[in-house]
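Would you mind keeping the following structure in view while I ask a few things?
Note that one protein chain of the assembly has been removed; the remaining protein chains are unaltered in position.
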Amino acid sequence: MRRELIKFALFAAVALAVPATIKGGYLLNVLVFVGINTMLAVALNLLLGFAGQISLGQAAFYGLGAYLSGILTTTYGWNPWTAMAVAAMAVGLLAFVIGFPILKLKGHYLAMATLGFGIIIYIVLNEYVDVTGGPSGFSGVPGLGIGNLHFDSDLKSYYLVWTMALLVMLLAVNLTQSRIGRALRAIHDSEVAARVLGVNARLLKVQVFTCSAVISCLAGSLYAHTVTFISPSTFGFHFSVELLTMVIIGGLGSIYGSCLGAALLTLLPEFLRTFQDYDIVVYGLLLIVMTMFLPGGLVQGFEMLWAGIRRLWPGRAGQDA
Amino acid sequence: MDFSQQLSQYLLSGLATGAIYALIGLGFAIIYNSTGIINFAQGEFVMLGGMFGVYFYTIHQLPLVAALVLAVLCAAASGVMFERLAIRPLRRATPLGLVIITIGGSILVRGIAMLVWGKDTHALPTFSGDEPIALAGATLLPQHLWIFALTVLLIVVNKLFFQYTITGKALRACAVNQRAAGLVGIDVRRMVMFSFLLASGMGALAGIIVAPLTMTSYDVGIMLGLKGFCAAIIGGMSNGIGTVLGGLLLGVLEALGAGLISSGYKDAVTFVILLLILFLRPQGLFSSGESERV
Partner (left out) sequence: MKTRFIRIATLLLALFSSVGAAIAAEPVKIEPIKIGALFSVTGPPSFLGEPERNTAQMVVDEINKTGGIKGRPLELVIYDTTGDPTKAVQLATKLIKDDKVVAIIGPSTTGETMAVKPVTEKEQIPLISCAAGSKITDPVNPWTFKTAQNDTLAVARIFEHLQKRKLDKVAILTASDGFGASGREQLKNQATKFGMTLTVDDTFGPKDTDMTAQLTKIRGSEAQAIICWGTNPGPAVVAKNARQLGIKLPLFMSHGVSSKKFIELAGEAAEGIILPSGQVIVADLLPAAAPQKKALMAYVQDYKKNFGVEGDHFGGHAWDAVMLLKKALEQGADTPAAIRDQLEKISGFAGIGGVFGFSAADHAGLTKDAFVLVEIRNKDWVLVD
């Protein structure tokens, strides 16, 4: 546990030091979104990597968070922080209630059910024009602030978003190292065996699902207050798939992997832009190639690389001696 | 225009749309049953069918029948290529890995189609004219009859194929237990490839036959694939009549939802019903099924 905390502290220090090393500008703006996506990817990873439950509807919770925050603050004039907390509670309750029937399902039936849920929410956001503004979106969401400090520049947004993201990561690291984490992994490997050993698998799965939903909802609120404009197309099925890709490319069950996956997929379009229209093809190819050759994700790749270097090192040292 | 006439039009339109979903759903079911893979790229083969059809018909000016046959062959070949290049090399395939790889595959196929054929929407001519046919106070197009006919034909051919041919039986054996099938001398890999050939060919056929009505473009595969997938789930992933009934039910629900409840929420209505089915009868509506899925 202590080792994990040291690792986390190192990571946090690096994350918070990043803005000092770059000149600001556009990259900083992208890194804000990397932070939001990290929260979402970690949330999904808790569900997928630790409890082994797939979800293709994560974007729905993200969207609900964004819209609840947006509507409560803009239409009803609530304080953004209150709105954020209320949205998180409402979405948590919703996830808890639907979690019981949904998580009874397995495999692609679970995938289908979560996908269906995601599409229903998307349709509601898209069609309930009087409240959500419909397909043309919802604008004028106020920014966040504490007292006289307004998060209105990329630098300030960066610290706001990354503080939240780091808190979520810390929570996740703690969770996975705890008794709950071990119970979750047991469910992942064999639900029956876990049950026999006295794990209340069903309740635990629903709790993780709820936790994942609440984190996604918070990310949504942050998105709404940072961009100040929201429209349904951001929260569609394709984004759920993108999140899934982040988690898998980063490495299932690895918190830092999720961050890496989020960073890669958010920054990838920047590098692919040189390919012009070909980027969608490269994106598809990358997914296939990654799954084929590095099924454990980038984190596994780095571990292999590291092991390789370490094996090489004593060998050379031996020759020298 | 009284209400019963309206209702019969809703039902008929729903059945016609449902038949399209059923055709696509069958492709999902075939691959799932012989390999356990949910092929998220299935919708793209529907798109490939339509686009190859347009390519051969409008650009190479081939007769419609020739264009149709060539398009199905090309799409089936793409299906086999997809299996060989993306599915087979996957060692230690986990269900999740397969989901991701088929999603990756669908993005790739869509991207290539966009680069090769551009982003425009295209239409094919109807097979036998545009004159509407009146039926029980409602109207249909001749093309709808083609769709119904093809659906019935495919159910019958599927049934015969899986019951009476040696390849069909081998595919069924793979569905029950791949290792056991391997042990009795069935070349499981070839069967997997064959199921992809079959599914992509059928998907392409569906894509061509609906193209005159619904138009086609590089990105039609997503929505059609999703609806086909729903049809297959409602039908309990069966190779035959179950999925077809699932598709028809889906189509009718959509039409009734649009006509009677709200056109904007018709897909939401459909998905709520899908969720209820999954919650209450996860083995699908039309199969007695084992309880493995719960």
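Here the chain labels run A and B in written order, and each chain numbers its own residues starting at 1.
In the analysis below, contacts are C-beta pairs under 8 Å (C-beta built on N, C-alpha and C of every residue); 3 or more make two chains touch, one makes a residue touch a chain.
Because the structure is a prediction, the values reported are computed rather than measured.
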{"item": "Option touching the unshown chain, where A:V30, A:A90 or A:L155 are the choices", "value": "A:V30"}
{"item": "Residue of B:M215, B:I241, B:V272 or B:L285 in touch with the missing chain, whole complex considered", "value": "B:M215"}
{"item": "From B:A136, B:A149 or B:M223, residue that would touch the chain that is not displayed", "value": "B:M223"}
{"item": "Footprint left on chain B by the chain that the document does not show", "value": "1, 3, 6, 9-10, 13-14, 16-17, 20, 114, 119-123, 125, 130, 132, 139-141, 210, 213-215, 217, 219-220, 222-224, 254-256, 258-259, 263-264, 266-267"}
{"item": "Chain A residues touching the omitted chain (full complex)", "value": "24-26, 29-30, 33, 126-127, 129, 134-137, 139, 152, 154, 223, 227-231, 233-234, 269, 273, 276-277, 279-280"}
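We take it that only the chains that are shown with their structure count from here on.
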{"item": "Centroid spacing, where centroids are CA-atom means, of chain A and chain B in whole angstrom", "value": "32"}
{"item": "List of chain A residues in touch with chain B within their complex", "value": "48, 54, 101-102, 104-109, 111-113, 115-117, 119-120, 123-124, 126-127, 237, 241, 244-245, 248, 252, 277-278, 280-281, 283-288, 291-292, 295"}
{"item": "Chain B residues touching chain A - in the complex, by the definition given at the top", "value": "38, 86, 89-90, 92, 94-97, 99-101, 103-112, 114-115, 226, 229-230, 233, 262, 264-265, 267-268, 271-272, 274-275, 278-279, 282, 293-294"}
